[in-house]
Structures are given as C-alpha cells and as structure tokens.
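Below is the structure I would like to discuss, written out as structure tokens.
Left out: one protein chain. Kept in place: all the others.
A, B and C are the chain letters, set down in written order, and residue numbers restart from 1 in every chain.
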C-alpha cells in the first residue's frame, strides 16, 4: 500500500509545516493507520454524530440505553484495525498497538475532532484508557482476565473513582474514603463525585482510591486502590453532575456513595499502600491525550468558523463576516495558537517516547496548561462568530467548550502546575549565580586588559 | 424613616468609594427604595433561589408549571413597593416609578445578584421590561389597556419576536418574516428563534417584527411591528434553544414558527413601516440594565470565590486557597475590574438621565461591550477557584457564565459596536489635523523667536 | 465671566459623558481655572514642547543649562493664576489653591497631555509637589521659610532621596543610609539612586530618608527624614540613570552618594523616628496625580493615533490605516479603556475629598495599578500604528511609554498592591460565611414550608 499519509495535510488535519516536522518519526504502519483513521473519523464518525445524540434517550431511559450507532462504529473500527490505539506495544507487548506516543498523539487529535465519540468508537476513550493501562501495568493475571480483557474487547466500560465531595481531593492526601479489611474482604465507605462513566449501563467496574492506613506518617502510603464491581451492593449512584447544564448521558459524571461495599481482598491492586504510586503512573500520557484531543476540537471549531464567516446567508450590513478585518485577524490568531500549542504537545509526546513519562513531566505539565487554554480561546472566537447559534445545541461548540473548560482544573488546576513548574525552573538559579560570578571575573579582567575605564558601578 | 442607604456599603453591594461618588445623585425616595431592595433580595430572594430551581419541573410538565415561590415573591415585592422599578416616571408619568436611570441602575445590580430571579420578582425582568416600554411609548390606549396593564400588574408575561433563523437578523434589514394585510387582518408568516419567554405558560403576547414592504427602497421603512397573542392559531413553539445545555425552563428561548397567523389590523404598533424606529428606541436603556445585572452577578461570583478560598475543608498541600499568591492577585483583579466596569455603566446611566438615550449612545455602547467581558472574566476566575464544583449545577456560576456569554453578541456583537464606536472616534481626526496645523505654526514662530536652531526635520 | 468649562468637551479633553458625571462637583472657580488651563496647555505649552527639547544641551552643559522657554512659561502660568494648583487650600490655607482633589485631578490630566513639561510650567511637577506638601505639613516655620517659600515661588527645585542602590528599598525597613547625630549636626552616609531632579542646576535641596536608629525593635521607628542642601559637601552626584536610554536632562534621575555629609540638627523634619510616618502621608494623593497625568498622556497618544491613521500619505496597499478593521477596533478599545480608567481615578479623588487619603487607600491603590497599565496599552497601540516613527524621537510616544513604564513599580510594584488589596478584600470572608449560614437556614425553612423535596445534597 502506497503511503497515504499525505492525507493529513490535504484534509487539513495538520499544517504542512507541522507534518514536515514530525512525519519522519512515523513508522510506515503508523502512517497507514493514521490515513485510515482520518478517513474513518471524517467519513464515518462525523456524519453519525448528530444521530448519536438523537439516539440518547431524553426521559426515564436516559441512563439505560446505549445509542446503537456507537456499537456499530466500534465493530467497524475493530475491523479496520483502529482499535486500542492508545496502548503502546512497547510497554504492553501482549495487548498493545505498535505506536509511539508521538504517533498516537496525532491520532488522538484526529479522534478529538469528533469529540468523545470517535475516541469511544476506537476504544480509546477516557476513563477506560487510563483504567486499562492501570490494569495492564498493575493488575495480576486474574484481575486482567476478569476486567482488562473485556475492556480491551470493548464489551464493558469502567470508571475511575478518585474525586471526593467535600474535600479538595486534587491533593490525594485529602482522600477520606475508608478501606477496611475484614477477613478476606475489603469494606468500603466513601462519598465520591465526578465519577465519569458511572452512569453508563455498560460500566462494569470502578477502580477506587481510598485510605487503608490514614494515620501512616508517610502521607503517600496511606492510599490504596481497589477494584469494585459496579453492581456490588452498596454502590449507590446518587445523581449526575452537570457540566454547564449538560449531564453527558448515558455515560455521565456521577455522584456515587459507597456504603459498606464489600469486595474480596483479591480485588486490591498491587498491595496495601500502593494507591499513590498507581495514580502517579496513570497521569502523564493521559494528559497528553487530553491535550491532543483538545487540539482536534480546536481545529474543528476553526473549520466551523471558516464556514460560518463565509456563509452568504449571514451577511450583515452588506458584508460577509469574512470581510471584516477583525474576523480575519481572529482566524489567523486561532491558526497561530493552535499550531504553537500542538508543537508543544508533540514535543512532549516525543520526550515521553525518548525518556519515559517521568522524564517528561515538565513537558507534559506545560502542554497540559497551555493547550486547554488555547483551545478555549479558539472555541470562544468560533462561538462569537456564530452568534446565538454558537452557544446552543445546534453546533458542537458550546458542549465542546464546556468539556474543555474542565481540563483547566482536572488532574490539577493550571495554578498548581504553574507553581510547581515555576519552582522547578527556579532550581536553575544557583548555577546561574555561579556562572555570573565567573562572567564578572572575566569581565573585570577584560577591562583591565583593554585599559578601558569602567563607569561607576 | 432615617436614611438606611448606607446598607449599600455595609452589605458589600457597592464599594464605599463608588457609593460616595454617586450617593448625592440619589433622591431620598431612591435611597429608601434601594435599602428595602437590598434587604428583599438578600433576605428573601436569595434564600429562595434553590427552591425555585427545585420547583421547575423535570419532565412533561416542564413548560407548564410555574414555580409557586416566584409568584409569592412577586406579591411580596408589590407589597414592599419594589415593583416596576424599571419604568421611569419622568417618561411615563402615568405608570412609572420615580427613579432616574442611575438610581435604577444600582437597583438592577442588586437584583442581578440573584440572577433573573429577583428581577422577575420585582417585575423588572427582560423581555417584559422592554416590551412594556414599547407598549407604553408606542401603544394606543386600547393596546395598552389590553396588554400593558396586565403586564404591569405581573399577571401575564410577553416575548419579543425579532431574531430569525437562517439569516443574520442582527442586521434588521435581513428580516424575512412577512406581514401581509388582508382586509382588516394581518397575515404573518415567519421563522424565528431565541424568542425568550415564549415557553412560559404565562406568556400571553409576542411583539413581532416583520416586513410589510420588503421592496421599499428605504431599507429602514420595510419593517413593522405587530402585537401577536401567544395563543393565536398558527403560532407554533417548535423547541427550546439551549444555552450551553440549559433550556431555561419554564421561560425558555424558543424556536417559533408563525404559519399564516392572523391578527386584527388594530394590532399594528404605530403604523406600517415604523418597526425599525420602535426597536431603536427599545435598545439603549435596556442594554444598561443588562450591564448592571451583570455587575451584580460578578459581585456575587466574587463573594462565592471569597468563601470558597477561605473554606478550611478545601485545603490543598497544607494551604488554604486564600494563601496562594495567585489567588489573592486574582481576587484583587476581580475587584478592580468590577469597580471600573460599574463606573462606566453608572456614568452612561447618568448620561441618559441628563441628555436622553440618544445622546448617550456612545456611553451605552462602551458599557455594553466592556461589562459582559469583565463579568465573564470574573466568573471564570471564581469557577477556577471552585474546581469541578464551579462548572456544575451546585453553584450559580456556570449558569450565570452561560447567560453572560450571550451578552457578547446579543443586541449586536462586541465587534460591531467597536467598529461603530471606533469610526465615531475617528470623526475627531479632521479637527485634530486642524489643531496640529495651528500648533506647528506657533511652534515655528517660537523657534524663530528664541533663535533656537531646529534639528533636521 | 461665563462658564467656559464646556471647552473640556469641545476640545476633547473629557468625553461628554464623563464631564456630565463630574461637572456638578466643580466650583465656578475650578471651572474657570480649568478652562484657562486647557487653553494654556493646548495653545502655549504644546507648541513649545519641541523647542524645549531643542533647548536641552547635548554636550558638556547638558546638566547646567535650563531651557529658557520653560522659565518663560512659568512666568506666564503664574500670571494666569495657574500656579501651585496641586496644593489644596483646604489643607494648607496659607498657601493652597481652592481646588478639591477631584478638580485638581482633571487639571493634572490636562497638564499630563504635555508630559512633565506643562506640569513644571504650573509648578505642579513631581518631585517638587510631594516635597512641598511634606514641608507644608511637617516643616517648622524656619524650614518653611528657607525651603518651602522658594519652592512655592518656583525659584528652586528639589529632590526626594529615598531609593537606595543594592537593597530593595521599596520596603522602607531595608533603608541603609545612616544618620548619626554629632553634637548639633547630623552626619549622613548612604548610597541612593533614582533621585529625580538631582541633576537639575536649580535643585537646591534633597529631602533624605535614612536610619538614625537601625536597631529599634519597632521597624517603622528606625527611619528619619532630613533636609539636605544640594550643595552640601559630600553630596556626590555620580551619574544619570537612564530610562530606556533617556537621561531626562536637565533634571535627571541621579545616582547620588552621600559621604559624610553634615547638616545642622535643625534640618531634621519633625523629629527622630518620624521618617516612616512622613512618607506614608506623602504617597496617597501623589499617586492619583501620576494617574491623571498618565490619562492625559494616553489621550494625547490616542489623538496622535487618530491623526496618523487618517494621514493620506500613509496609505498602504490602497487603504488608509483608518480603513482597516483591526485599527478601528484598536481605537475603540483605547477609548473604552481610557474612559474606564479615568472614572476609577476620579472616583478615588472624590473619595479623598470626602474621607481623606487614609480612607481612600483602597481606591487609590486600584487606580494606581490599573491606570498605568491601561495607558501603556494605549500608547503601545498608538506606537504600533506609527511604525518606526512611533518608537523614535519624532513623537512623544516612546519617551512617554518609557516614563509610564516606571509607574508600574514606582511607589510599590503592581504585584505588591494587588496582594495587599486582595488580602483586604479577603477580610470580607467571615461576614460572608455568616450570611451564608443564615441564608441556608432560611432556605431549609422555605423548602419545608413549600413541601418541595430537595435534590440530594
């Protein structure tokens, strides 16, 4: 098969310059997969998007029925080999796909054009992706057999039960959910919310973070992670949290109370006190995936904007919107900011490929902050060009904006990341002072050597 | 009764400096009314807000039931003399309240703290306010008897049917709804959307803009405005437009098709061809009211933020949010921007009082652009400080943000206002060139007079 | 004499709306003075500006010669009664002018249009203004006779020697200059810089801040202020600090070393340990004056921009600059931001008038932060519209920008003010929590009263 990857440029997925910058890091397999994925998303997913939303139930069955079209698309993606692309063969030789983070990053962007929807079709949707990684990395054979395999097959879905109500659980040491061992069972009591996917009738399992040992002086050894079947007695899905008025059915972001939930001890992941370690490993690459999907969303918003401002029906005061200088400038600004943000993410993805997520934390953090802010700005401009249509249910803009808005605090608010990174940058100061001392010594010597008088210092 | 108006400062409604700047423009009556209003909004409306939302129906009756609490609050407001405050006695001696625009502006801000809710309680909610002004100004006795009186009494509600689907109707010359006279009837055909309030079971009347004479070479004489009973045959409410996922029931922003709707000729406002003139008169002060309500919303968001960042349960990494320097700076920025924005609006309101809305168009336009943008920024910071809670249904922040977002394009997008005002500012250029010519003549003379050589020019 | 004050609008000094907002706070005397001042600045100062700069020497005499034109303008201003306008009769009945802070604020803006230049012509230029206030407030008869009177007469000029090299002296407790009493003399040793005006041959006196009692446990009782004749032996003016390459001759911002300078003990202001108290009193209104001058500068920059973009010789690609939409939007943005900033300052000035500088600290702080940032943005847009001409010596833009840039850290950097003010705003939190508690009690009662079930909380 000839290299079809230039479709990435001709379809306007990446600017030619960006593709020229990264194409030679793509394997032939990745290029072929990417070309197929572009066709699949553009030709099969995007036309089905409105249908998907129409198939979400409005009334009592809202949390019970899965839109048929998504299951059909999943079958189709599997057939095309566009399945589980997120899982890297390098790390998970048994199940993974042969893609680097950089390669998958671009694919995540392509899927991100059709929101959560195309990602789900390719079994690459959060929170399943992170959960599968956890199970692949930390699960034992039995746990993998029972939960990972059906997840990889797209037969069930899953939740990640971390965030708690009434405390600031972005600091994991604040977690209050208690895990108590009774014989060979674990008894769970806690109050969580924003448990994504827990409303979905296909959701079969929660990976739950709690504290087994809250008084451990090592604050990072208090937490443990447990596999909780979604239908275990005592798991009470209380209500759907809304994101700017949207409940995201049928998946939802649910408030869940765990009341004396009992699971067998073998459902413990790795061992007591390993919870913190597990979530640390879960976050890095996932953040990049969010970023890349955001960029896809921003590109799509820009496309909507380009169409809107050239719509002859939307002429005001005798001019099409595209004839207004400020609109033209806004479009260029969108393009510039998207391109810069994308390069930051691709560079971070490449760094993960070269030195692992741990060595790329800094690159990940900056991408994690910059890209959602950029994408929000792009979407806001696109909304503004659409007027009322831009904030209603008739385009993807408002819902996508709301979804992107959550990324500014999810996995740590911007402010926290920037404080951490600023402090890391500050660690360079002592070396800089040292270098300055040397420089000043040389400077003084040079003045002497040339006999040039120094101005008063 | 002693002057209670200092409550405006002690309750944190206005900063002391702002109140000191405008208090002497308030009549004793206005001060007394303001003090009462503060108490009413803070003590009676705000505690009832959650109840109101709980009383909005979820299912089939969503568009049929009015939350009982609002009708009770309306009775209460009437009793307190906090009723129809928006309508100025100066312009409407028969019905109005004795308040200037400046005085009412501050009251609109107070009501804006409780969103649309307190405004409705005081019969000061859009679109009724604008519609009542239109009927008071342009309606004849019979029209006023039939529609204005029950509106003023808060017995019915109303819609303003202007915006059309499929065209850019912010340019009124693009209106396509046709008005055809047949005998002593008017036949209406058109497709509108974003008709606020048209979902409300109390909505009894639409003021509708259409074209009777689409080929009139005077593009501003083509439009006419007609009173349409909401229950007239052929008025089809098609669906509710959502604002970031919110349908705003039971009022709603509806898509409405008018299909061969027939109304008696006497329902024409003023006369054929007067539609454009009517909407021009409707816009000015209304924009200021939106602005002031927005400021109230921003103040409330800042109060939520102040509470949130001092919530000891939300401590992360050993620090309350209020101990983070960037949070403190964000709070100060909110305060600074709110205060500056408010002064701009109050100055515009004062200008309306002194020279009328026409003479204050420029002041209104700048307030109209600056304030919603400011309020959005304030709310965004407050949301960010709240994390996930900030974008869900548990605070007013997300819904208020979404509502404010519409103000950036409603009544003309920011971009259009800025172009218009920029061009108006540019009209100063010829006089400046003239002055410069005189300045240069004097300059040359001075050089000569002092005998100072000029550098090469 | 008829009220000529409408000149303030017709000459484009203030927008009509702003003038309408404050005119009734102006006394007839203030209106008359303002009208005269507008004429003086526009017709006499501005045409002389280029001449002034041409009369500043380039070579060895750079710090020795005063441009003759400024002394002539001073005579003229005195004659017109436009002299010492900054000094309020209310506080200094003996010497002051009968103007409120609000009234003077507008006049400072008018003078600010011609930079430092018109202010000096009216004897209203820093640092003399602050120094005269200090001497009027804290000086004894003898000190006033010797130093205040010739300053008020414009015969000498003065410096304020506060900032020190090598330490962060914006925190006055870091001051290191030592004041040692020997008999009836004070011996001064210290290293200061950015001593404005100390290069001026007319500069006769420095008000100097040092520490007499550096070990005093009360860190604000360590400092004292001393009157130092500029020609006292040991006062060494080392070099001129440059502001973006500009040395501001003949006044300059000088580095000054005080080496065993001896002054008589009677030159101590108020008494030992009063230095901190004195500078506290000096800052408030002065900041407002800087702000107002900045606004005048911004208005002038906007006028330059309006001329530039309508200059037919500057047509590019067939369009005048004023025909580009983004330029028009920039102009409107300038107008909007200037007007909002000005209202903030006028409101602060009014607050000083009503409750004194101490009670207006908050208002002053916000104005102090917002206005220079706004003015910098306006000037930057004006520079950008001018291209290369905008950053060179041929317009006032670059020099004015550089001057404004210093205001973002002078008298405390933006960041410090914002932290302080943010913390002050945070003091509202306890009362808000209390109010919320009451609100929730009422809310719960209302739910009960109406029998409405609450959603899960």
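Assume contacts are C-beta pairs under 8 Å (C-beta built on N, C-alpha and C of every residue); 3 or more make two chains touch, one makes a residue touch a chain.
Predicted model only: the values in this text are computed from it and were never measured.
*Asks:* From the listed residues A:3, A:155 or A:425, report the one that touches the chain absent from this view.
*Replies:* Considering all chains, including the one not shown, the answer is A:425.
*Asks:* Of the residues B:31, B:290 or B:324, which one touches the chain left out of the display?
*Replies:* Checking each option in B:31, B:290 or B:324, the one touching the absent chain turns out to be B:324.
*Asks:* Among A:350, A:384 or A:406, which one touches the chain that has been omitted from the display?
*Replies:* A:350
*Asks:* Given the contact definition stated above, which residue among A:96, A:214 or A:325 touches the chain not shown here?
*Replies:* Looking across A:96, A:214 or A:325, the contact with the absent chain belongs to A:325.
*Asks:* May I ask you to list the residues on subunit C that touch the chain which is not drawn?
*Replies:* 59, 163, 166-168, 170-171, 174, 193-194, 241-246, 313-317, 324, 326-327, 383-384, 387-388, 390-393, 398-399, 401-402, 405-406, 408-410, 413-416, 418-419
*Asks:* Against the chain that's been left off, what residues of subunit A make contact? List them.
*Replies:* Considering the whole complex, subunit A reaches the absent chain at 12, 15-18, 20-21, 42-43, 46-51, 54-55, 68-69, 302-303, 306-307, 309-310, 322, 325, 327-333, 335-336, 339-341, 343-344, 346-348, 350-351, 354-355, 359-360, 362-363, 366, 369-370, 415, 417-419, 421-423, 425-426, 428-433, 435-436, 439-440, 442-443, 446-447, 450, 452-455.
*Asks:* Which parts of subunit B are in contact with the chain that was left out?
*Replies:* On the side of subunit B, residues 238-239, 255, 324-329, 455-456 touch the unshown chain.
By definition in this document, only the chains that are shown with their structure count from here on.
*Asks:* Among the chain pairs here, which one is joined by the most contacts?
*Replies:* Counting C-beta pairs in contact per chain pair, the top pair is B-C.
*Asks:* Would you mind pulling out the distance in Å between where the CA atoms of subunit B average out and where those of subunit C do?
*Replies:* Measuring from centre to centre gives 38 Å for this pair.
*Asks:* Need the CA-centroid distance for the pair subunit A / subunit C, whole Å please.
*Replies:* 49
*Asks:* Touching two or more other chains, which residues of subunit B qualify?
*Replies:* 327, 415, 418-419
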